[in-house]
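Removed: one protein chain of the complex. Kept in place: all other protein chains.
This part shows chain A:
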């Protein structure tokens, strides 16, 4: 679906024409888990893994509070989290030192503000950067009037955020759709729930899961509608009964048989255009998440500690379900399951922001568009003409046939 072609040549031709390094980046909104691991191996050294995860949760909490104070929809939060995780696929994770002068470039909080800033814009909830900064800094109890680097803290921070925004745009490859133009997962679960005729409680359960899953890297692996459907399927299998919610709608409890009948009727691809392997990938990820992190999850706070029916802790229900789903067909990672293959993929390198200033980098969404035919034709024509005329002909025409050397 996405692919990268990259060729750098810096004046090795020996002709007088100036040539610049150039790069074409085809937006790749999703990665396999092997690819994620590979990317993280460059950006997050092993000894920092733990602090990355801890910091991520602090940051998410921080971002969540900003979004709440500014009264913006949850999808802004989802996009911010997506950007934040994407940023650390291509940039090394570093902790800001606690020295006198704050080092904004490395500070994950600044990264988070930049992500939030771009997410606000992308989700059409416009807010001045100044306002975002002031809310954020107040929350962290930072005095943004103190002088750093000969200017106020806020101004210094703003400068870095601007710069980071441009970096971030390159990280997302100017793909503002994030690979799909459907809504965020939290909206989707409610819509799908309604369409399938699922009762309030089960839908609430789905929504809580979506809230938990929002903070995981699953959004970098499969598109939102597949995540949403995976959540629905997990919930329908678990058939939650006791959920402590604030608004307990007094509708009659739905029978498990009814939920089963809904479950049986779901056709991933026909009804929701979700490829089954992707949904399966999501289901296993969600179950894995709860098996390992049940006690930290938000869902856990809304469920009684012990399931009334089985008399066991809630986590066992997830484990039991996982064992039933063991033989689901998931994504094949054959094309990216070892280091040497991954290493050949130029896309999975730390991104060099300087290319844009030396030469240029071109960003495209996909390679299916017809206009390439035009360009290809032109180059082939050019190659033939070259063959007749110039000495460089051989080199040029071979270049057209075999892209990279």
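Here, a residue touches a chain if its C-beta (ideal position, glycine included) is under 8 Å from a C-beta of that chain, and two chains touch if they have at least 3 such contacts; residues count from 1.
In this text, contacts and distances are computed from a predicted model.
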With one chain of the assembly withheld, which option in "[RNA-polymerase]-subunit kinase", "SKP1 component dimerisation domain-containing protein", "DNA-directed RNA polymerases I and III subunit RPAC2" or "Transcription initiation factor TFIID subunit 5" matches that chain's UniProt protein name?
"[RNA-polymerase]-subunit kinase"
Tell me which residue among A:28, A:48, A:106 or A:163 touches the hidden chain in the full complex.
A:163
Residue of A:22, A:152, A:254 or A:277 in touch with the missing chain, whole complex considered:
A:22
Of the residues in chain A, which ones touch the absent chain?
5, 7, 9, 17-20, 22, 24, 73, 117-118, 121-122, 124, 126, 128-130, 158, 161-163, 165-166, 169-170, 174-177, 181, 183, 187, 356-357, 359-365, 367, 369, 371-372, 374-379, 382, 399-400, 402-404
